[in-house]
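Shown here: the complex without one of its protein chains, the others still in place.
After this line comes chain A, so read on.
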Amino acid sequence: MEAHKVLKDAGYTVRSYGTGTSVRLPGPTIDQPNVFEFGTPYTKILEKLNTQDLKIHKANGVLDMTKRNIGIKKAPERWPYYNQPPQRLPPSEYPEFENELDFQVVITCEERCFDSVVEDYFSRNYFEPSQTQQPVHCFNVEIRDEHRSALAGAQAILDLARMLSDAHAKSLQDFSAPPFEDKIPDIITEWQQNHPVTPVLYALCYH
């Protein structure tokens, strides 16, 4: 969500999703996590957290994170997996998107999530052969799930987004320049050199 915020603030059209089965946040004890269904509004999540030990939630940053998320979107959403019931906000929340998969770029923050997304796209290629022609560039920027790493990771993602959108804009303006897609491998390499501790993954998928 930190990356969602940073990208949104930078002017990009963004949607964010979880890839697991539910939203899991630290609970009062290590063996009692707070589990919410996707689609549960952040305000309700905050209400529940407020009923628990606030000291712990303040200390582990969950309370601040939830408050921040309220400013970004209404509720956490689940990746629109093929053939699974939607757990997301209504389309009216995203007038800029033509459909739930209307992306040019997807960036995940864990290799596990990258695999889920890429496998979902491949599954769509298999199960919906006539519907899968639109390309989408999928990246993974590996970020550890804790507050400081999330801040640094979001900046790294913003860097990648800027490099990609600059190259894309340039290829539309200057027809003598190499096409955008030809520059992607060099962009990734340059980005990786600048961010050596966040190993990147890439795949060109279709939906």
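What we mean here is this: contacts are C-beta pairs under 8 Å (C-beta built on N, C-alpha and C of every residue); 3 or more make two chains touch, one makes a residue touch a chain; residues count from 1.
Throughout what follows, contacts and distances are computed from a predicted model.
Undergrad: The complex has one chain missing from view, so what does its UniProt entry call it, picking from "Symplekin/Pta1 N-terminal domain-containing protein", "Trafficking protein particle complex subunit 2-like protein", "Mitochondrial import inner membrane translocase subunit" or "DNA 5'-3' helicase"?
TA: In UniProt, the chain that is not shown appears as "Symplekin/Pta1 N-terminal domain-containing protein".
Undergrad: Pick from A:46, A:70 or A:203: which residue touches the chain that isn't shown?
TA: A:203
Undergrad: Give the residue, chosen from A:93, A:119 or A:166, that touches the chain omitted from the document.
TA: Going through A:93, A:119 or A:166 one by one, A:119 is the residue touching the chain not shown.
Undergrad: On chain A, where is the contact patch with the chain that was removed from view?
TA: 111, 114-115, 118-119, 121-123, 125-127, 129-130, 132-135, 172, 175, 178-182, 184-186, 188-189, 192-193, 196, 199-206
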